[in-house]
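Note that one protein chain is taken out, while the other chains of the complex remain in position.
Order of writing sets the labels: A, B and C. Residues in every chain begin at 1.
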Amino acid sequence: MVSIDLNCDMGERFGAFSIGQDEALMEYVTSVNIACGFHAGDPSVMRKTVRAAAKKGLAIGAHPGYPDLQGFGRRDIIFSSEEIYDMVLYQVGALRAFVEAAGSALYHVKPHGALYNLAAKESSLASAIAQAVYDADKNLRFVGLSGSELTKAGVTVGLQTISEVFADRTYQRDGTLTPRAQHGALIENENEAAQQVLTMVLRKKVRTTSGSEIAILPESVCIHGDGKNALAYAKAIVKELKANHVSIARP
Amino acid sequence: MVSIDLNCDMGERFGAFSIGQDEALMEYVTSVNIACGFHAGDPSVMRKTVRAAAKKGLAIGAHPGYPDLQGFGRRDIIFSSEEIYDMVLYQVGALRAFVEAAGSALYHVKPHGALYNLAAKESSLASAIAQAVYDADKNLRFVGLSGSELTKAGVTVGLQTISEVFADRTYQRDGTLTPRAQHGALIENENEAAQQVLTMVLRKKVRTTSGSEIAILPESVCIHGDGKNALAYAKAIVKELKANHVSIARP
Amino acid sequence: MVSIDLNCDMGERFGAFSIGQDEALMEYVTSVNIACGFHAGDPSVMRKTVRAAAKKGLAIGAHPGYPDLQGFGRRDIIFSSEEIYDMVLYQVGALRAFVEAAGSALYHVKPHGALYNLAAKESSLASAIAQAVYDADKNLRFVGLSGSELTKAGVTVGLQTISEVFADRTYQRDGTLTPRAQHGALIENENEAAQQVLTMVLRKKVRTTSGSEIAILPESVCIHGDGKNALAYAKAIVKELKANHVSIARP
Partner (left out) sequence: MVSIDLNCDMGERFGAFSIGQDEALMEYVTSVNIACGFHAGDPSVMRKTVRAAAKKGLAIGAHPGYPDLQGFGRRDIIFSSEEIYDMVLYQVGALRAFVEAAGSALYHVKPHGALYNLAAKESSLASAIAQAVYDADKNLRFVGLSGSELTKAGVTVGLQTISEVFADRTYQRDGTLTPRAQHGALIENENEAAQQVLTMVLRKKVRTTSGSEIAILPESVCIHGDGKNALAYAKAIVKELKANHVSIARP
């Protein structure tokens, strides 16, 4: 029986500011990537999110991002490789402390937003991130875009990688995600998203915005948690997978 | 032979902004307390400071503070005990990642500034800090003001504590430090500071601002690193201790 | 005919983080207090909120707060009077630039959260705020809690003041608001809030938590914008006032 991991970014509240519906989404996913206080999240949000995920037995990952709360970590910022290494190691260490204090163990690391997207194409950034993850703990799994510099860098540095595909984002011919600022970046219908997931999981292919199909390696499917219809997407995807006898399980 | 640890707060630069003269001071101290990015320090400063300290074999500690870069962590801010717990656990985890990546192990935690001073008097804050340190790693040493709520809370929670005394700060009758905003808070002459250290180490007493002597437990002496004469103080203290056959060694 | 101003705090979003329902509430109020980027708001949120308010002809005020985004400006922080003066002048200047660029004029200033509450009781803080407002522009109206040190300081420095009362907060015997952390601080029913407003506006009295009535001077009524039922409260208050022939108009 085919099995797939569903992951979701969580803990993206900040102080009195709210984003997402973490509790409800935790019923549908098997892995969570928890913001570490740079692009979102604060120490108290981190503690609460980690405890909730640990209680449910989900795979818990750190979700480090750029130090850009106002831009939600989605603005391109030019950092040196050393700065990237430092900010990832810092954030992974901070989140790990909460995970261990909750009696659990950190399972994976997945970069966020512009950090993820720039490093998917730029091997020097990808290497800096992978090295920081390895130096934090060489047993951590490293999550990156399927076929990107991220997963390559993870392999090179000696980490086990998890190749990620996206439920509600469209793909370009070169395998990268259509940038959010462009028209057609998001799949705006939950049933289409569920179909894309099913095709990816069963056929290991995805149709790109230019019409062609490309091969991808789906080891985990990202479901976004910050849209207002996040829950509807999660339900549609889980329903479609189950109807097609795909089991949903953490890696 | 009597032996004493000399500690200094370090890594208090931020981006292009410089404070202190860490490299030079590392020649004189045996323990360092490294800022964790909240009141001072940033991930890159943390990495560099940790590596330098590890290379010299110094005892490396986390120096968590309030999230108040502009106030250098010295402003009183009213946080809940839960927020205190969360911010300490976060910062200890972040710094520990750099220490372990440098092939060393985190040895101790010492709170900074207003966090240190408020918790020295307020048992609920002290307990929150001590619990966070314990939850990060129960083998960490917990540094607090001699005779304060900090060391008491450390003992209660099950941590080994290090009782700290200050070279260049004056003491009040109740054993607390004279607040920085008050006249006479600082000992402005390095030889007087060296004399106070010698008296504390050899006689386990300190003269207070009201003239009386009180008992203290000197397990580590704090030398400040952010004054312009920090190096002169360090040299005078080390010279005086050596002249009186006190050995200087990490705990 | 009796007339009253209804004011609401607005522009409290930050980057991708959303709070409040400003557009809808602007239909019910006559004055807005716009966050200035310290406790909430960012330059882009400020521009959009100012433009929307200017278009509707509302009285536009600056709503300066403590530099504490995570605590939403509600944490007590100990600043010197000089620091208070500086942070208020800074924020008023920043917001005024957006108001003038929108072809309007800044009408008033109302401090936020802990800045408001601490200064309501502490004359040195109140004076620092009032002086900053005066130095920004001596024709600005200064909004403060009815009967507090804020309005006194405004008068002393030479500003025209607006005495504020609250729709959904309970009052203590000394005329201060019940702190948010205490039980019973908020009036949790919109009809009770509307009744409190009506009593204040028509009888210039309010019943305190100890049962007694105290005199207040209602020149503007604050309606909160950040609760999930903010709109229901606004509607109930406006309905009750109109039903009792109270006209709603900016000062």
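Note that in this section a contact is a pair of C-beta atoms (placed from the backbone, for glycine too) under 8 Å apart; a residue touches a chain by one contact, two chains touch by 3 or more.
Please read all numbers here as calculations on a predicted model, not as lab measurements.
Out of C:I4, C:I19, C:V32 or C:L95, point to the residue that touches the absent chain in the complete complex.
C:L95
Sort through C:M87, C:L177, C:A193 or C:V206 and give me the one touching the missing partner chain.
Hidden-chain contact among the options goes to C:M87.
Kindly note down the residues of chain B that lie in touch with the hidden chain.
Counting over the whole complex, chain B touches the hidden chain at residues 14-19, 42, 69-72, 226.
Against the chain that's been left off, what residues of chain A make contact? List them.
67-68, 70, 75-79
State which residues belonging to chain C touch the missing partner chain.
Looking at chain C, the ones touching the missing chain are residues 37, 42-44, 46-47, 82-83, 85-87, 89-98, 100-101, 132, 135-136.
Just so we're on the same page, only the chains that are shown with their structure count from here on.
Mind checking chain A against chain B and telling me if their interface is mostly the same residue numbers on each side, over half, or mostly different?
Interface between chain A and chain B is built from largely the same residues.
Could you give the separation in Å between the centres of chain B and chain C, each centre being the mean of its C-alpha atoms?
Comparing mean C-alpha positions, chain C is 42 Å from chain B.
Take the average of all CA coordinates in chain A, do the same for chain B, and state the distance between these two points in whole angstrom.
One centre to the other, that is 39 Å.
If a residue has to touch 2 or more other chains to count, which residues of chain A qualify?
42
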